[in-house]
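All protein chains of the complex are present and in place, except for one that has been dropped.
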Amino acid sequence: MKMIFGRPLGLTETLQRYCPGCGHGIVHRIIGELLVKLDIRERTIGIAPVGCSVFADEYFNCDMIQPPHGRGPAIATGLKRTRPECIVFSYQGDGDLAAMGTAEIIHAAARSENITVIFINNAIFGMTGGQMAPTTLPGMKSTTSVKGRDIGKQGFPIKVCEMLASLDGPYYLERCAVDTPRNVIRTEKALKTAFANQISNKGFSMVEILSMCPTGWGQTPVQAKKWLGEVMAEYYPLGVFRDLSKEEK
Amino acid sequence: MAEKKLMYGNHAMVEGVIAAGCRFFAGYPITPQNEIPELMSIRMNEIGGVFVQTESEISAINMLFGAAAAGKRAMTSSSSPGISLMQEGISYIAGADIPVLVVNVVRGGPGLGNIAPSQSDYYQATRGGGHGDYFTITLAPNSAQDLYEFPRLAFELAEKYRNPALILADGLLGQMMEPVEFSSKPIDPKSLPEKEWALCGCKGRERRVVRSYDLKAGKLEVLNLRRAEKYAKIINKEQRFKTEYCDDADLVIVAYGTCSRVSDAAVKMARDKGFKVGLLRLITLWPFPMDVLGDMAKKVDNFLVVEMSNGQMIDDVKLATECRSRIYFHGRPGGGVPTPPEIYKRIEEVLGGAR
Partner (left out) sequence: MPEVKILEEVCKGCGLCCDNVCPENILILTPDRINSNGYHPAMVTDMKKCTGCGYCFKICPEPAIEIYK
């Protein structure tokens, strides 16, 4: 018998320390598979963020670097400009990318750096204990918005795909989710496109992925995936926000 | 004889960086160092290097982190407020043992301060500057020739010890025009050996990880202890300085950068008047040349520390001499530059009738 599904070679043997039901692991598996399928593992440099996935530098079976909170796109720029033959991806959470690193992601996108960004939107700061993120939904509870995010005082969430789509720079922007097998398969396709774009020197590609954080949301994993589909994906609509390959045709 | 050219200090620095085999520059404009990114944008284009004008100094230092982690010589330049923004990044780079070159063309502070030359970032430069237990190798040029030569020295030291290096200059040096001798053969970056830690894809080898953290119990302590050994080695081996007329001196001026140039003139004035005055010009600020000062303190009764600040390096002079001698200070903070007659007057005050 042959294994048709299993741990990809693009992941190390190290078991992941994420909470049960956390979406990070699903996305890790997809990237791990793509590193092998696209035959890029041996020339890839990955960037782990600061956040729960800081340990991604132990999980991806390729060269890795761990930069300061939010600065992944700047690190990626330095790596890619000096090693254009390498494939460079920046893996970031929503605190990392949409709070601390807002300037870096906007300008990397505006310059259309030839990199791949994987943006995990779980609407919360996971690592530091469930505080409000820039992506926390209006009315959503967190440890710094215990009665629910008050938009009067705490402002509105940032919709990153929509924001970046206002720039001319990005080549490809898509928002996906990992709450159902169907959506996971859609995410697989999007991430494949995002890496393939870099391989053929197309410029900046980012995939935003709505991802469960049962711990930060105070839900069971099963409740979390339902909430993601019913509430979160309503606020953050899935879909392609930019795909310049369509215009090239 | 090697080619000589009249150049601005900041331009000499750009040529020095390129001659050192560096092909990556990232930075954000700030006076008084704008000539560096401006010329760099032209020169990097000519020679197939990378020039990125960034959205902030935070981004610049992190691009450097990436480029240097890829094993390439990489530099940024800025001035005081921009260097403050870079501190988190420098701390990460030091924590990951990655060599980079950061140039600070210091201006008056604190805050936005002014754009006049200053030396008030001495503490920041020599105490690590950011969070955590680390130091950056810090060089203090005092001529356009130094600005040309020090980038190479800085990269060599940075790579030898896998540590960030800093060049602490000031606006006066950068804007001064002086003859520069292109003393050594430019380095072809392709001739530099590949680093055994560089990120370049794991083909044919184990994967590599560049990081500054270790959360496993006790591991970070071990890493820091190892780094302390490295620092001890640097302190032991790399103290650089120049002495002038120190052998018979009753008073030795301790200064670096622009202040050492001005002090040099003051020393000559004093010698002409019969005062036995010498000059200790510091080239490395970290490691601080404490050994030479310790030795001098055994014979020299008076030291005069001259700085363009309210007195920061004076602390290190006191430590190095273990307060065995009398230590005097002449400082001009907030963009003031001391003049030779000013310093001479201070010498006269100290030595009085000792002529």
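For the reader, a short list of remarks on this structure follows.
A and B label the chains in the order they appear, each numbered from 1.
Definition applied: a contact is a pair of C-beta atoms (placed from the backbone, for glycine too) under 8 Å apart; a residue touches a chain by one contact, two chains touch by 3 or more.
In this text, all values refer to a predicted model and were calculated from it rather than measured experimentally.
Among the chains on display, the ones the left-out chain touches in the entire complex are A.
The chain that is not drawn here is touched, among residues A:I26, A:C161 or A:M232, by A:I26. Residues of chain A that touch the chain left out of the display are 1-7, 15-16, 18-26, 28-29, 178, 180-181, 184-185, 188, 214, 220-222, 225.
As a working rule, only the chains that are shown with their structure count from here on.
Rounded to a whole number, the gap between the C-alpha centres of chain A and chain B is 39 angstrom.
Contact residues of chain A toward chain B in the complex are 41-45, 48, 54, 57-58, 61-68, 71, 74-83, 85-86, 103-104, 106-107, 111. For chain B in complex with chain A, the touching residues are 23-24, 26, 50, 52, 54-56, 58-60, 62-70, 72, 74, 88-89, 92, 96, 199-204, 207-213.
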